[in-house]
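Selected chains from the complex are presented in situ; the others are not included.
Labels for the chains are A, B, C and D, by order of writing; each one numbers its residues from 1.
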């Protein structure tokens, strides 16, 4: 199978999707940021107040998903019909992480995988930004597509390898 | 130590850096995208031609770093004096990955950690976008700050835990 | 009736409009900026020349309406089929104001109220910007939806309370 | 006194501030949105939860303030050193309103009045967007500069007329 983002000469191109039908599409992406116990607890406690870290990160993720076409060079502009970002706090044997899941829907000619991945990445980066005064060693990891439905290439389900 | 992105009431705020001196600052961030052998080889081979994946990803990373202040809600606008993105291809025991490093410099009142992390993330997302027709199971991982110099909070070096 | 911009957990979300039909929609918003007599007369006189205040404000309002989806976090991207901004000068018993009306149309799944309101607000802010060297006490007031047609929620007409 | 945004021929121009010294500047703007009792109570109650209206509006206002130079045609790009948006809920004899105050600081050659006004306007528009499913008759009013310090034109204090 060939990359679709290049023409015969190997030049980057925003591929022609004009022939593709508009279908209902959904994509869900996930990612994590590993944080220190101190950051973890501050995020937890903040979440009882106004203006907590996760609410700002959620807004940032949703807004970034809408701008994906301006950030990813060969990405098509799509009219997202839905976008949400959800977080879960993970604490396992003294290891702490915040998980972000971004769900995006559209009725369009191309999929919304990139929008979902951009939403997750920007939400995690915003968490980093808002907590970096406390800890700069946070790491973003496990950012991948979780699920995809609709479109010619068919459905996709992430399999843990 | 407290989060600096909230006021006393816990409301998100773009913190006051007006008193801070302009100092020369540098930040370097790193991240990886794990790819299949097929994608890996296509990226390698493309790199002998015009318009290969990594060149498009490099441009995307640099352009995104310049737009960090518009994507990360509480991030200050900075005039970057330098930005570059470099890639290395990793092949270890049948596992394949592309590593991106983004280096950003400024003379400013705040650091450029977020710009470097945004540059890495967007470069990796662009690689995903350009290769996803071949493989949707690529995963972005190990995105973190590598090094930081300048500014009140002093220098930072990533320590593998 | 419930807010539609939150999920069950009270988290902000860009709501799912995928099921909604595309209908022809129109929204008209209005607002005023109260100005001093001096500013009022300068605006009037300028309007006989090239590059007057109202022409710059009109362009700014139309361009901002097209960017509403990037400024209002939970707003959907819509392909506006029409956008215009009109001004009327009001002089009543020594009180002076410029009124802006922004009319926006689309064929889409959601309404264009926000686009019309954004067009009005930005047009008025541009008038403020271009006249503030003369008077900083200008006030923007009475910014509201005037009329709305199309869509499930039906038509709307502003009633002066 | 003359408008500074036009040249001798009356053409709009982004005025030359190259000669102006960089001084510490602050601007504070205010505005209100009148809401129904139902909306008022929902905003109040939401504010005990995550993702409430005011937090989303705060983020929107801060992000819009940073983009003022791209929305107001003759506005200079400034590196904001601080930006915050605060809300107060007003209930007077059965009339309900949310007040937004945006405070912006910079060290620059021009003032930040427009950034503060843009922050207020966009925060209020976001409240409208998030509550419009309940009530479309909300009105934004009393948007004006509250205070300004620094710069050649000197300090400014709003006087209720």
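By our rule, a residue touches a chain if its C-beta (ideal position, glycine included) is under 8 Å from a C-beta of that chain, and two chains touch if they have at least 3 such contacts.
Keep in mind that what you see is a predicted model, and the values were worked out from it rather than measured.
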| item | value |
| --- | --- |
| Copy count of the single sequence across the entire complex, 4 present | 6 |
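Simple rule for what comes next: only the chains that are shown with their structure count from here on.
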| item | value |
| --- | --- |
| Chains contacting each of chain A and chain C, listed by label | D |
| Same or different contact residues where chain D meets its copy chain B, judged by the half mark | different |
| Euclidean distance of C-alpha centroids - chain B vs chain D, Å | 32 |
| Chain B-chain C separation of Cα centroids, rounded to whole Å | 37 |
| Distance between the centres, which are taken as Cα means, of chain B and chain A, whole angstrom | 15 |
| Multi-chain contact residues (two or more partners), chain A | 50-52, 55-56, 58-60, 63, 67 |
| Overall pattern in which the protein chains touch one another (line/ring/star/complete/other) | other |
| Set of all touching chain pairs, with the criterion as stated earlier | A-B, A-C, A-D, B-D, C-D |
| Residues of chain B defined as touching chain A within the complex | 1-6, 9-12, 31, 38, 42, 46, 49-53, 55-56, 59-60, 63-64, 67, 71-75, 113-114, 117-118, 121-122, 125-126, 128-134, 136-145, 148, 153, 156, 158-159, 161 |
| Touch list for chain A against partner chain C, complex | 24, 55, 58-59, 62-63, 66-67, 77, 79-84, 86, 105-107 |
| Chain D partner contacts - residues on chain A that touch it in the complex | 47, 50-52, 54-56, 58-60, 63 |
